[in-house]
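And now, chain A:
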Amino acid sequence: MIYFILISVLLLLMIAASVYSIIQKDLLYAVLATGIISLILSILYYLLQAPDVALTEAAIGVALTTIIFVITIRNTVRMEDESDKKEKFKSAVK
Partner candidate 1 sequence: MVGTPVLFIAIPLLAAFLIPLLGMIWKELVRIVPGLVLTYLLILAVNLLVHVLAHGPVVEVIAGWVPPIGINLVFSVFSGFLVTLMIFLGLLVWAYSYRFKRNVDYEPALKYFLMLMMLITGSVGIVLTGDIFNMFVFIEITSISGYGLTAFYKGRDSAEASFKYVLLGSVASTFLLLAIMIIYSQLGTLNMADIANKIHLMNPTLKIVSYIFFVTALGIEAEIFPLNGWAPDAYAEAPGPVGAAFAGIVVKASVYAIIRYTFTIFDLSGAFNFLIIIGMITLIVAETAAIRQEKLKRMLAYSSIGQMGLVLVAFGFGTEEGVFAALFLMLNHAIIKSLLFFSGSYLVYNSKCKYIKEVNGMSKFLPVTSLLFALGAFAIVGLPPFAGFWSKLSVMTAAADSNMILIMVLVLMVSVVELVYYLRVVNRIYFFKKETAIEPKKPTFNALVVMIVLGVIILAIGFYPDVVTGVLHKASASLMDKSQYIHHVLSLRQ
Partner candidate 2 sequence: MEMIHIIFLIFLGGAVLTYFSGKISKVLQDIFFLASVLVPAYLFFAYVGAGREATLSLGGITLIWGVNHFSWLFSLIVLGLGSMAAIYAIGYMKGKKRKGYFYFNFILSIMAMMGILLSIDLISFFIFWEIMTWSSYLVTIYNGHDIQRIGIKYFVFSAIGAYAMLMAIVIVHHLTGSFLMSSMINFYPNMSLSMQIWIPVMFLLAFGVKAAMMPLHVWAPDAYSNAPMAYTSIFSGALSKMGIYGMVIVLVTMINQIPQGFWFREVIAWLGGITAAIGTLWAIKQDDAKKLLAYSSVAQLGYIITGIAIGTELGMLAGLFLAVMHALFKGTLFMVTGAIEKQTGTTNFNEVTGLIRKMPWTFIAALLSIIALAGIPPLGGFVGKWMLYESLITSNHYLLVIVIFFSSTAAFLYCYKFLFGFFLGQEEKEWAHVKEAPAVMVVPMLIMAVMMFVLGTFPGIILKPINSGLMDLGFVDSFKHLWESSVILNVWGNHVVLQPILYWIIGIFVFFMIFLTWKGFKTTRYVSTKDISSSGEVPADDENLTFSVGFMQPFMRAVAPAMRRQIDKYYNGIADGLESLFEFIRRIYTGNGQTYTIYVIVFVVIVLLFKNILF
Partner candidate 3 sequence: MKKVLVILLLATLGYYVAGTYFDIGFGQPHFIKGLLPVKDIYLAQTVKSLKVSNAVTSIVVNFRGFDTLGEVTVLFLAVTALGSILYKKMNVLGERSVLFSSSSIVTSGSKLLFPAIILLGFYVFIHGHLSPGGGFQGGVIIASGFLLMLLAYENYSVSHTALSVVESLAGITFAGVGLLGFMHGGTFLQNFLPTGVLNHLFSGGIIPIIYIAVGFKVGAELTGVIYTVLHEKGESNG
């Protein structure tokens, strides 16, 4: 029962995160959402008795993919509509 609820909640979260990552105009948050998808995925993999895959997904999906996305955003633009190109990542973080 708990297993069921856990999985259902994770699945719902995953859908929500993926929708968020697509509709979010701020690419940085969208990328973070994909990181969250990966995180949820790796928990799901663990629940589905795939520890190897869970490890890989956690390392690659959460850490590496997210970071190269972030670097790319840093090198290009942060907002999707690009109306205000001046607003860049650096100013947002500081």
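How were these picked? Simply put, all candidates are chains of the complex that A comes from, given by their letters.
As a working rule, contacts are C-beta pairs under 8 Å (C-beta built on N, C-alpha and C of every residue); 3 or more make two chains touch, one makes a residue touch a chain; residues count from 1.
Everything numeric here is computed off the predicted structure, so don't read it as measured data.
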**Q.** Touching partner of chain A in this complex, picked from 1, 2 or 3
**A.** 3
Q) Any idea which chain A residues touch candidate 3 in the complex? A) 50-52, 54-56, 59-60, 63-64, 67-68, 70-72, 74-76, 85, 89, 93
